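The following block contains the structure, expressed as structure tokens.
Missing here: one protein chain of the complex. Every other protein chain is in place.
Just so it is clear, A and B label the chains in written order, and each chain counts residues from 1 on its own.
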Amino acid sequence: MSLSLNGPGLWYATRAAGLITLVLLTLSLVLGILNASRFTSYRWPRFLVQGMHRNLSLLALVFLALHVGTTVIDTYTSIGLQDAVVPFLSPYKRWWLGLGAIASDLMIALIFSSLIRQRLGHRLWRAIHWAGYLCWPVAIAHGLGIGTDHATTWVQALTFSCIGAVVVAASYRVVQLIPARRLVR
Amino acid sequence: MTVVATRIRPDYLARHAERLPRLLAGLTVGQPVGLNAHERAFGQLPLAAGEGRSRSVRAKASRLIDVVERSGLTGRGGAGFPTGRKLRSVAAGPGPAVVVANGAEGEPASRKDHLLLSRMPHLVMDGIALAAFAVGATEAYLAVHDEDDRLLASLEAAAQSRIVAGIDQVPIQIVGTDSRYVASEQTAIVQYINGGPGLPTFTPRRTHERGVANRPTAVNNVETLAHLALIARYGDNWFREVGQPSSPGTTLVTVSGAIARPGVFEIELGTTIGEVMMLAGGPVERPQAVLTGGYFGTWLPAEVAWPVPMSHAGLRSVGGAMGAGILFVLPESSCGLAETARVIRYLAGETAGQCGPCVFGLPALADALADLAYHGCRGDAADRIGGLIPLIEGRGACRHPDGATQLAASALSAFGRDAQWHDERGPCYGVRFPPMLPVPGDAEYW
Partner (left out) sequence: MSQHLRVNPIMCTGHGMCAELLPEFITLDPWGYPIVPDEPVPDELKGLARRAAAACPTLALLIDRRRD
């Protein structure tokens, strides 16, 4: 399978990178939720949960770059770099591609704001970070809608595992918040 | 009664009647002193209508601050900070300043601010006007608890009458704050006026640099401003005629507990606690201890307290606290540990809820004290208290936890033998008597 600009090689690379990005994004979100719930165990001290969340997010950004890069280089479709950040410009599967652009924009904003977190201050950083709960479902929808593999069972299974993991983590967090005897803010 | 005989000067009552009252000179019975009666008693406000902040006006303001500095007036809200120095630093700040008068008397055992505001509001308001002139303020606020509607209404009326009479350049805005204990703290009031919650803040910046609307803000207790109103009229030498060289002037004290005539009294600074007790009619039972400085203060054994002069330095020299001039006399038959346990329980319920060590530490301290007072025989309650105190002290954003730990530590010290007895044998007979220290909403806590 050659990676020539014309063959299917780049297309496979794009799909692979996209799926990996989705998995990494899911893991990052789950760890982020666990961090907020103050999850800790013998093997997972707090700083590890936080550190893995950070590192997996950065890794997801790398694979996002690969996913976008291989798509842009591929001459089979006329998707340009601007379509990766400005949604709904390209006529190619306009809606689903646009969702992808939105998800990437949010990811870049999330990661950039976290890198300058100490300068932003906690309150502003936190307000921006809520966008994580928006970024992930948009990415899932982008994958389901645009992916040419969405009919295959293993991709469906992968996607639903990701959804399942986030649902479980989010439920754990919501349940934890209910008997809220918390400090007044 | 040997305790009373020490250090009470034989002619004290006569001298007291001759030299005082000063602040309370215009006091009437039953209703607040109106503007006309106030001016008859004290003379008009010595403040000509200044035009803007011309050089001559600023020079006059600076001279007023000089007079205040020379008078040696210190804050009457508890901290005892030199008022002249505070006004000077606010005046030196950039831009127009703000004056805030703190009349939100959070201490349940203190009534002096309430007395001044309800009976002699114009004296306080004169002080506000003078402070505003001195620092070049364009806004002035008077903060009181919002529970007392009648007081709020009467203060609004008084402020309005001053504007109508053309006395105040800067209109005084009456602000009703929460009646929580912490809401009367300086940064809490500033934050409330700024539109936030009435809770203390953790700011390394001082309010005199950045307070209301980020402007230099002078926050003073209402009694301090009342003294200012008289110093501006009669001068610093007059102020220094009474009191002591290091602690000049008079102050208001609230006396309660096992004495014949509890209430608010004006005394010269340096008056001994025994003499104050005499003014208040004397103890009705043999006194055991005196709580000085209010709920953030310290217990002193009676024989230690009686000869101590009422002043910041005097009380500090015996490990006591002046606070906002609060004295409570505990009789022999009561249990000091039980009284302290109730107060700490109240303080634990009055946290702002912002800092973990206070939110969790104070209830733990209250539990330990309740165990000691009411459920002894466990042999370790006193140790638990001793262990908790360093975990709580100094770890909050305001001085609320520090005040509580100070009270608890002084109780263990002043009632040390009792604590040992309680630990070994359980509660003493004193716990059966009705409690004496006022704790708002007591039923909730027990």
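The criterion applied here is as follows: a contact is a pair of C-beta atoms (placed from the backbone, for glycine too) under 8 Å apart; a residue touches a chain by one contact, two chains touch by 3 or more.
Quick caveat, the model's predicted, so the values are computed rather than measured.
Mind giving the shown chains that are in contact with the missing chain?
When the full complex is considered, the omitted chain touches A, B.
Which of these touches the unseen chain: B:G281, B:G356 or B:P440?
For the chain that is not drawn, the touching residue is B:G356.
Which residue numbers on subunit B touch the omitted chain?
Answer for subunit B: residues 201-202, 354-358, 360-361, 364, 391, 395-397 touch the chain left out.
Under the stated touch rule, tell me which residues of subunit A contact the chain that is not displayed.
35, 38, 45-47, 50, 117-118, 121-122, 125, 183
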